[in-house]
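Below is one structure, written out as structure tokens; comments come after it.
Note that this complex is displayed minus one protein chain, with the remaining chains in position.
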Amino acid sequence: MPDPVISVKIGDLQMKNPVMTASGCYGYGEEYQDIVPLEAWGAVVVKGTTCAPREGNPPPRLVETPSGLINSVGLHNPGIETVIERELPRLGEKGVPVVVNLAGESEEEYIYLARRLEERAEVEAVELNISCPNVKKGGIAFGSDAVSAGKLVAKVRENFSRTLLVKLTPNVGNLPEIAGAVEKAGADALSLINTLRAMVIDIHAQKPVLPAGTGGLSGPAIKPVALRAVWEVTASVNVPVVGMGGIFTPEDAIEFILAGANAVAVGSAIFVNPRIPAEIVEGINSYMKQKGYENIGEMVGAARQ
Amino acid sequence: MPDPVISVKIGDLQMKNPVMTASGCYGYGEEYQDIVPLEAWGAVVVKGTTCAPREGNPPPRLVETPSGLINSVGLHNPGIETVIERELPRLGEKGVPVVVNLAGESEEEYIYLARRLEERAEVEAVELNISCPNVKKGGIAFGSDAVSAGKLVAKVRENFSRTLLVKLTPNVGNLPEIAGAVEKAGADALSLINTLRAMVIDIHAQKPVLPAGTGGLSGPAIKPVALRAVWEVTASVNVPVVGMGGIFTPEDAIEFILAGANAVAVGSAIFVNPRIPAEIVEGINSYMKQKGYENIGEMVGAARQ
Amino acid sequence: MKSIDPTARDCYLLEIEGVELGPVIPGQFVHLRVLPATDPFLRRPFSVHSYDTGNRLLSLLFQERGKATGILKELKPGTAIDVMGPLGNGFTLNGVARALLVGGGIGIAPLYYLGRRLREAGVETRMLAGGATSLDLPAENYKPHPEVQILWSTEDGSRGYRGTVVAMLKEHLLKNPREETADMIYSCGPTAMLSEVVKTASNHRIPVEVSLEAVFACGVGACLGCVHPVNAREGTRYLRVCKEGPVFNGKEVIFDA
Partner (left out) sequence: MKSIDPTARDCYLLEIEGVELGPVIPGQFVHLRVLPATDPFLRRPFSVHSYDTGNRLLSLLFQERGKATGILKELKPGTAIDVMGPLGNGFTLNGVARALLVGGGIGIAPLYYLGRRLREAGVETRMLAGGATSLDLPAENYKPHPEVQILWSTEDGSRGYRGTVVAMLKEHLLKNPREETADMIYSCGPTAMLSEVVKTASNHRIPVEVSLEAVFACGVGACLGCVHPVNAREGTRYLRVCKEGPVFNGKEVIFDA
């Protein structure tokens, strides 16, 4: 039996396998280079990038929870110009598609960021982050309301011709409605989900562990919520979906695909097991052989029948 | 130094300690009797009770997740008449306040349930469950929208004179707004939180593990989300709050109180450690001694200063 | 925890000392906490494989399936284990003269304790035990009681009867007159097997009790999570496997829900 086909196309983003990095968990692709080759991934989604450089939130920024991790990094990043000058040229040479996660504080900023990348051929796609729980302005405000999300996405769409992913927050009661608005506004694909708003209190110091109070919960703890989000959104939306949130094993990734995701992204689990992309690819391969699938597309949403 | 005072009053519900059972996790108080005395609890909140008896959802109803549990029990209960005849008289003799969790499919049903209990002196309080993710009709539909939540609570308020708690769902984007509406409508206290909508897929059978598709996630996995909900709601609401969601250790319970909860409830952790109420009481006691608190009320919300 | 020893492929005998259970009815289970951490989160149920009241020594026979059993098998002797139990309703021991015990795979676990107790009560007891291959069965001389005969079956014929334990049961009941076989069948194993055992017993008009499995949370009847559909007087009811079970009258259990 020939090896099953696991390459995936999301908009014009062509990936040799369906396993992407989740933004913010793989830096700019450099840090893990000695441990596991970048080439193991279907695509690399880099850290949330803003117009100006940002130093992010004061420490501590991390707190571990049962089967999870709360972060309050606050979009610490060198800014779009440095990313364009220093990171993209290097990343562009690896032969792995690069997706830049973009975060603005206003419509104008999102448009500016998209335009700057429209000029850069190394960037196959952008992922609009309208779901970051760790910054005061922008971001999640756009993602929490169908009307403003749709408006923003339409504006960015006019300014970016390649693949446009939009990353949504699960901290809402009407996710399918927001997803529908974003689809209608011209997104090529949806990324589901960003972190859940969450907190831990230091009972000795009697204050939140994170100076910002709350942060974003990721990791295996949230997988069942993320899977539900993908299941629910793919029931009503037609654009492809990148599923993420707590993927820790190959089986988790397969669950997301069966629920309706066309590709998956891995975030926090990289910290624990950097070899995870190859393991997931291997797991998907043998699952497909066992179930007799020839092309991964046949698997997408198979749990719904 | 005298022992700190840990008795708590929520509306007219007087509890000797602030540790309650979470509805649905302690049955009708009978099942654990041989293992740990009912008297260890500050109050017992019984299983969600409906007008007619319900057999609940088909099995399997449970699936374990990392540090969590998804249930799809679907309000399996003997109905209000049997609860009144068989369970309440027995429970009423224990000297522990009894709270009945009520779930209706319509405004009329909620009102009927409240009226039936208005007549029963054994019941110190009711907890309106407008947040159950496991039934098709009613419940969560009321809890997902500030206007309908407020309307329902106002109606029930007219028909129930003792303590009225309202239990809210975290599966919304505007929890403080809903909490505010419920407070304005006359609730004496809020219970936060019910479970998070979630799912697991069986990759061998290629379908959701739970026949209902999705269920409600509880346990330590959701604690950071529950704590955030309590933190956020107590910032803007003045009625007392019962905090719950993933409490597993005395420290967890203390976190909820420091975040602003006046009492706490324990659900899934009972399954793992039935001795938990006494351990939490002991933990709170020694924490208070260490920090020099004389009355537990001084601790409530202390993480906010 | 006293010791842990492999008994068959992926199967282990776990002995725990100093466990005060009081009287135990065969078929009852204990609910174990595996780790102080929260992954795995829930306790896990295991049938009592044997219990020595005097020495307060509890034995469990378990098969590695996933997270919890994977951790259990690696425990260091001396590690404390939190045991709740005995819980649930066990097998009916009274009024039986000749008992036939039918176990599939790890389903033999509760039948050993049952076999010993029946035999000690003077009941003529025979056990049919099946596995995929002889590697999946305990040693041939591993018996609940010297006077309990075991008939082994393996699907590949590597020990005893070649075929499933249900096929062996069918042959056994056909070949022997009812007076010599059993006036009660007790069974534990995979659900599909139990369903077949119940059908077979019914065909021969022999009462049958089965021990069911379900995912448990509380284990004491409080969460209503572990139900199984059962035919009751009032129609189909969802009964709690942990409380009304795990042992049910086989003829009332609905297998194809």
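The letters A, B and C name the chains in turn, as written, and every chain counts its residues from 1.
In this text, a contact is a pair of C-beta atoms (placed from the backbone, for glycine too) under 8 Å apart; a residue touches a chain by one contact, two chains touch by 3 or more.
For clarity, every value in this text was computed on a predicted model and none was experimentally measured.
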item: Visible chains that the absent chain touches, using the contact criterion stated earlier; value: A, B, C
item: Listed residues B:Thr49, B:Ser67 or B:Thr195, member touching the removed chain; value: B:Ser67
item: Candidates A:Pro4, A:Pro18, A:Pro66 or A:Gly301 - the one touching the absent chain; value: A:Pro66
item: Per the touch definition above, residue among A:Pro220, A:Pro277 or A:Gly301 touching the missing chain; value: A:Pro220
item: In subunit A, positions touching the absent partner; value: 24-27, 31-32, 35, 47, 55-56, 58-69, 71, 73, 76, 219-221, 248, 268, 270-274
item: For subunit C, residues in touch with the removed chain; value: 35, 37-40, 67, 71, 74, 76, 79
item: In subunit B, positions touching the absent partner; value: 66-67, 220
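Just so it is clear, only the chains that are shown with their structure count from here on.
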item: Farthest chain (mean CA position) relative to subunit A; value: C
item: Inter-chain centre distance, subunit A versus subunit C - centres from mean C-alpha coordinates, in Å; value: 47
item: Numbers and ranges of subunit A residues touching at least 2 other chains; value: 66-67, 220
item: Touching two or more other chains - residue numbers and ranges from subunit C; value: 38-39
